[in-house]
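I'd like to ask some things about the structure below.
Note that one protein chain is taken out, while the other chains of the complex remain in position.
Read from first to last, the chains carry the letters A, B, C and D; within each, the first residue is number 1.
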Amino acid sequence: MALHSITAHGMPELQGHHDVHHEEHWFLKYCWSTDHKMIAKQYLVTGLLMALIGGFFAYVFRWQLAFPNQPVPFFGVVTPASYNMMITQHGTIMIFYVAMPVLLAAFGNYLIPLMVGADDMVFPRLNRASYQVFLISSVILIWSFFVPGGGFGGAWTAYPPLSAGSQYNLTPSGSTLWVVAVAVEFVAFLMGGINFIVTAMNARAPGMKFVDVPLAVWMIVIASVMFMMSVGPLIAGSVMLVMDQNFGTHFFDPRTGGDPVLWQHLFWFFGHPEVYVVLLPALGFLAEILPVFSRKKLFGYRTLLYSSIGTACLSFFVWAHHQFISGIDPRMANVFAATTVLISIPIAEIMFVFIATLYRSSIQFTVPMLWALSFVAEFLVGGVTGIFLGASGADIHFHDTYFVLAHFHYTFFPIAIIGSFAGLTYWFPKMFGRHLNEGLGRVHFWITIISFNFIWMPLFFTGIMGDHRRIYSFANFPDLMTPDRILLREISSVATAVMGIAQVLFFANFFWSMYKGRKAEDNPYNANTLEWRCPSPPPHGNFAVMPTVYRSPYEYNHPDREVDFWPQDEPPAGQGELRPEGAH
Amino acid sequence: MAEQHPSHESGGIGWQPLARSVFLTTFLGAVIVVGTVLFYIFAGGEDLIARLIPANSSFAGDIDFVILVIAGIVGFWFFASLFAFFVLLYQSRRRPGHKPEYLAKHDHQLHTWVSWPHWLVIACDLIIIIVAVKVWHQVKQVAPPADTVIRVVAQQWGWTFRHPGTDNKLDTVDDIVTIDRLHVPLDQVVHFELQSKDVMHDFSVPVFRLKQDAVPGRTIKGWFKPVKAGAFDIQCAEMCGIGHGLMPARIFVETPEQHAAFLEDSARNASVPGGQSIY
Amino acid sequence: MSTEAATREERKYWRIWAILISLPLLSLAAQQTGMGWLAILVSVVVMLTSTWFAVTTWMHVHLEPRFVPYLCLLGIAAMFLLFFMVAPDVMSHEGNNWQNRSADTPAHIERPVDPLAPPGAAAETHH
Amino acid sequence: MNYTTITKFDRGPLARLLTGAGLAAALLTGCHPDQRMSASSDRQKQLYAYCMQCHQIDGGGHKLAAAPNIGGLDSAYVENQLNKWRDGVRGAHPDDAEGLRMRPMLRTLAGTDDIKVVAAYVASMSTVYSPPSLYGDQEKGGKVYQASCASCHGTEGLGNQAMMSPRLAGRNDWYLVTQLHKFRSGVRGADPRDAQGAMMRPMALGLADEQTIRDVAVYLSQLKPKEI
Partner (left out) sequence: MSGQIIATGRSAAGMPTGKLAVWMVIASEIPIFGGILAPYLMHRIGHPDWGQMAASLNVWIGTFNTGLLVTSSLFAMLAHAAAERGDGPLAAARLRLAAYGGLVFLCIKAYEWYAKISHDHVPQTGTFYGYYFSATGLHGIHILAGVAILLAIAAQAEKGKNLQRVELIGIYWHFVDVVWFFLFHIFYIIR
């Protein structure tokens, strides 16, 4: 191993295999690159663009719900068909084309090689192929909006016979393209998932035991395993659905012996593990950010790890709580109610660990820390309201009302939006070598958080008061047109517009700071994990000298060290056991 | 930079005073929350949910009770953890001279901190499961004997209701079939057979806390017993295509005289069902 | 690897091959006897034994680290979970408060008649 | 190297500019636009947008959605039918699957003036002809039509405004067949408030058998009026 001398402020001087960086054609560098960092940025940019589309749909149909049948600024009249298409595509885009790519693929691709001390993903070409398959899938989805009949409008859960019969959904090619786009996206994430798991398991730096792996990597690996184990039936289900739609088969056609409830089971068998697949990476980012800005060791590394593995396993037993009143046998509902309420325990465990990490620490309210703390606060509301829906008795009233929407937006918003903002603001200096503008970040944070709460708190109450979801306009329901309900809906819609506009601040800050922001050092936050041990932005081969790991990533304020952080790859000064080469 | 924090004894960490104060404030906050919820439940607060949406069927009160029990338990944990969260945020903010602690592994106090909420959460979950399953069994699995049976057929973008007519038996000549307007007698157990002709629909009467999907190809039975007269909304609660938001229906809970009048005048011009204006 | 050890290795594979050829023949015989329960019993036994032979002797799964077989068993367990939790709704045709009317439609599905065909023209179905 | 610099509020020029813009935008959205489009052609297009998903943009109809080609019907007839849909005179029968799909769509139109606007727009569209989708002998169909139907619907099937009879020339053949079946079975036209329906039902019952209905339907769907 190349000898490296300790320079003045404790950073090993960089020597070793710096291959000369020849300038490539921009296409090879940006679109055809096998460098995990470039592929991560490709996923990130695609995810953010899709978030714009999903967000715009949200603004439009939220406006239509508050001011029925009036033309929506920047869109025009919202017809029932375009309303259904927008809510369906909003759900599909936000889960499959924003949360999964940004949280799982963008950060997974960027962080796993850096955090385990490798120079790239184990299969670079497969990694590039997985992004390209994902790109094809998002192109197919966008294309499905413009085919005759328009985009698919039968809700993102695509229950047959509405999704199977084009005489019912009136979007003959739109519905098939939607199913094909989602199935191709699953293939992309199977390829990506295998890459994440194998890299995290095999390409770990010498000396990095399983307990030294940062939790962000662990969480993405558990999420990929869960995705791999749960997506199979839905791939088979989508093949059956496409055959039902186009080739006249009768898998889900009730008139000839098919069974629509079978699709619901296949969909939600994947659906519920899927929401934990996007939750775990966000928890992983929190496990990285909270200790750094509270300068304190994470409360329970093994507690967090075992309870997320527990959540992963339990998440396979709970799926039918989405179907309590949709035709399954009522006796089954009791089983799923019990497992659903019990799954709140490991998640409560994880929240206790995050809160306990803050105990007796020294919290520094930087923008990433603000996002991380707001994640904990908002996710508590989301997690807590889930129990109402998991308990079968209460779900009779709450199923498919705005209470359900408010619940899963209080979980999805912290996961997809707050989680990725936390990750982006925290790792931006490493990704682009420059700092984001701190003041702008704070303004964007406060406007987004306040407007988010103003969107969804009122809708909890409209949900209890009987507003059902996916209803085009409440003007047709006399009981729902009372002045208080109308006011609550208008507050929520205006807050959606405010939040939409506030995102301009983020995009401006993001793209402006990429070139004009303050230069960032290699380790601006004095963090321990390996990605801060290489220059920012890291060159092609990441580490000049491949690091060796000596300790866990959360050794902050260790009593017998004067500096309050202890990087993973810093050899212990004399005392402490020296880990032999290749220990695993 | 490595100034020594005064209270940082090298040996044991100063748990006791801090823990006691944080524990006390959390407990106090929790007691207040649980107290208010219990007050509402037992001091006539039964209609806490009913104030938002009327409870007009026999099992609506039971479902509201389940919601309130969950609200009480879950509210306690929510406010307790949020309270602890904000206390810790304020208390551990970065101040000059304040040095964070380093928690060694397997600290005894550390485990007590985590284990007692752990068991309490499990206990609360069991209570919630028992309450929820009891109500679910009572509403969805068993039904009191039927005073009258109706058939609800959902189809793309309209509801067809088949009333048994004067002989109170379905599929007889005197059945009354109406579109989007259901007439049921007050204070009687009404059983319904739910079917769908084409796609998934959902027969939901929010004020009755009644919701059941209509799965095409299946007949699903259910029951409700209206306890308050009046006209209420029926909503479709499962995406069924373009007209999903445009297929409202009305349920008319009628006193015996009104119901008799309805039966009688429907029998008179029973030749054609005749829809009503949709405005 | 000396050639003598190699041929012994390959002979072992041929022996496994012989077993894996004869097992399906066994289940074929069981099926030809016409006894349904026997066919099911034999085919389950044959499926498990041939999978065991193929996975241990050919794929050498016992030489891999422990988590590899565990991961595959996790997938199989997920499928059993899917089967046993979904069967009460899809397999049985009625249950508590519901009855699947569409389940007793005939298995053979008639093809829709082509409206453009002149009436009375015998619909050209296969034999 | 001290990271406290991070926490100071960056007073960069861009920061001040954008925060001001953000707040202004937040206030701007407070007021929501409530203006109605002027009652002109874009109002027509805006209202017809509700019908486009099934009846297509050119009024050509869509067999998959069981929606007929409504282009070229005169506005009085369209208005009369739309009022019937809204009042439940038509399409309010349990066996009328297509009727129950059409009827809720009237909830997207605010009132009688919207119905007039849509009716005028539909009348302004031209009838879209499509090849026959059923087997039918056009000569026989023509003879039967001229014998019993031409008196009300006109020899060239252009309809008669006084008697509120619609233009049948160019109507989809599958649509004519289903409507004739509905008239015969009383699913359509049996409502006491439906004057035209009462006149039409005996005529439909007068047709001999299924094949005659198809012949007439195919004949009408391909009937091109002589005037240009």
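Points worth noting:
Just so it is clear, a residue touches a chain if its C-beta (ideal position, glycine included) is under 8 Å from a C-beta of that chain, and two chains touch if they have at least 3 such contacts.
Keep in mind that this is a model prediction, so the values were computed, not measured.
Within the full complex, the chain left out of the display contacts the shown chains A, C. Residue A:113 is the one among A:55, A:68, A:91 or A:113 that touches the chain missing from this view.
Contact with the omitted chain, checked across A:31, A:275, A:504 or A:546, is made by A:546.
Across the entire complex, the residue among A:53, A:66, A:220 or A:234 in touch with the chain not shown is A:234. Mapped onto chain C, the interface with the missing chain covers residues 1, 6, 9-10, 13-14, 16-17, 20-21, 24-25, 27-28, 30-32, 36, 39-40, 42-44, 46-47, 50-51, 54-55, 58-59, 64-65, 67-68, 71-72, 74-76, 78-79, 82-83, 86-87, 90-93, 103, 106-111, 125-127. Within chain A, the residues in touch with the undisplayed chain are 19, 24, 28, 34, 113, 118-125, 190, 193-194, 197-199, 201-204, 206, 208, 228-237, 239-240, 243, 247-251, 256-259, 262, 266, 546, 582, 584.
Here is the rule we use: only the chains that are shown with their structure count from here on.
For the pair chain A and chain B, the distance between mean C-alpha positions equals 29 Å.
If each chain is reduced to the centroid of its CA atoms, chain C and chain D end up 52 Å from each other. Inter-chain centre distance (chain A to chain C, centres taken as mean C-alpha positions): 37 Å. The set of chain D residues touching two or more other chains comprises 53, 105, 107-108. In chain A, the residues that reach two or more other chains under the touch definition are 80-81, 170, 254-255, 258-259, 261, 327, 330-331, 364-365, 476. In terms of which chains touch, the assembly is arranged so that all chains touch all other chains.
Within the complex, the chain A residues that touch chain B are 80-81, 83-84, 153-155, 157, 159, 161-162, 165, 168-170, 254-255, 258-261, 294-297, 299-300, 303, 324-327, 330-331, 333-334, 337-338, 341-342, 344-345, 348-349, 351-353, 355-356, 358-365, 373, 376-377, 380-381, 384-385, 387-388, 391-394, 396-397, 399-401, 461, 464-466, 468, 470-473, 476-480, 556-559, 562-564.
Those residues of chain C lying in contact with chain D across their complex are 115-119. For chain D in complex with chain C, the touching residues are 132-135, 174, 211.
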